[in-house]
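For this depiction, one protein chain was excluded, whereas all remaining protein chains were kept in their positions.
Moving on, here comes chain A:
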Amino acid sequence: MSTPLLSLEDVSVRFPVGGRRHVTAVDGVSLELCEGETLGLIGESGSGKSTVARAAMGLVPISGGTVRWRGEDVSGFGAKERRGFSQAVQMVFQDPHSALDPRRTILQSVREPLDVMKRGERQDREQIAVKALEDVGLSTQMLSRYPHQLSGGQKQRANIARALVTNPQVLVCDESVAALDVALQAEILNLLQDLKAEYELTVLFISHDLSVVGYVADRISVMYLGNIVENATTESLVGRSLHPYSEALLSAQPLVHDSSAERRIVLKGDIPSPVSPPPGCRFNTRCQFAQEGCREEKPALLPVLPGHSSACLRVEELYGERRGKGAA
């Protein structure tokens, strides 16, 4: 396995919610993003996946754990290293419209990262921005337009171009296609695949849509209520999920040729509030296999098969695999 470019070790993020109470949006999450791969992070709304991305980018302060860039703790970075880090890790946001300043032209917005980093001459920056816009398939007549004059797909292309001008190594895509219609989603996903090859990118792809993540990701981490519950290669996860929550997610995926109705596992109720998470396994309130023990002991994320970890106490009974077996 190659060295991790960006890694999160036991990262927690807590937000104050008035008084002395806190929401633990992300609770002890560890992730490793290896050079050249696409890691998919999936979970339903409120599972903390966007907060993980923001913590990795340094956009929200972390209350525990460490974020490492090429093995070095990001919190210890000086101004110069910090700049190098923000140049190397770029983000594409969910809503293509609000991510662009309505009073700036597309060219101004796309050029902005270079302006902030004061790279080279203005002329050169402009050329880099124009090249990035060409790479994402926006014609030069779009340069002087304002965001409201572009379609959703064009805006998301501009956002991607802005993330590319600094020539980053890591691209964090936070629900980057969720606001687009299905045909456009496919277009943007293919564009991201092409750009990944062209710019030699490593991608952290966050989505709630398993079909989208399954299409782009090499590995997938499944999040539930601030925890990672399963971690595996895409093939292994889709082919043989080892966690009841992932199973439920997989069963919700509509199939074209097969009737998905009978194998569908419908989760009851909403995701519990992270202000007062349930004791024991976070998923026990909605899990069809939950037992007494699940309400007491919180399962750790342990390897079950090689490269496949699951955080379920009953993994052996349910899936016939022993916890800890895959540990090298």
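Please note the rule applied: contacts are C-beta pairs under 8 Å (C-beta built on N, C-alpha and C of every residue); 3 or more make two chains touch, one makes a residue touch a chain; residues count from 1.
Heads up, the rule we're going with is that contacts and distances are computed from a predicted model.
Taking the options "Transglutaminase family protein", "FkbH-like protein", "Sarcosine oxidase subunit gamma family protein" or "ABC transporter permease" in turn, only "ABC transporter permease" matches the UniProt protein name of the chain that is not displayed.
Within the complete assembly, A:Asp101 is the residue of A:Asp10, A:Glu72 or A:Asp101 that touches the hidden chain.
Only one of the listed residues, A:Thr24, A:Ser47 or A:Thr166, touches the absent chain: A:Thr166. For the chain left out of this panel, the touching residue among A:Phe15, A:Tyr146 or A:Phe289 is A:Tyr146.
Of the listed residues A:Thr38, A:Thr51 or A:Ser86, the one in contact with the hidden chain in the full complex is A:Ser86.
With the whole complex as reference, residues 57, 59, 82-83, 86-87, 90-91, 93-95, 98-104, 109, 112-113, 116-117, 146, 148-149, 159, 162, 166 of chain A touch the missing chain.
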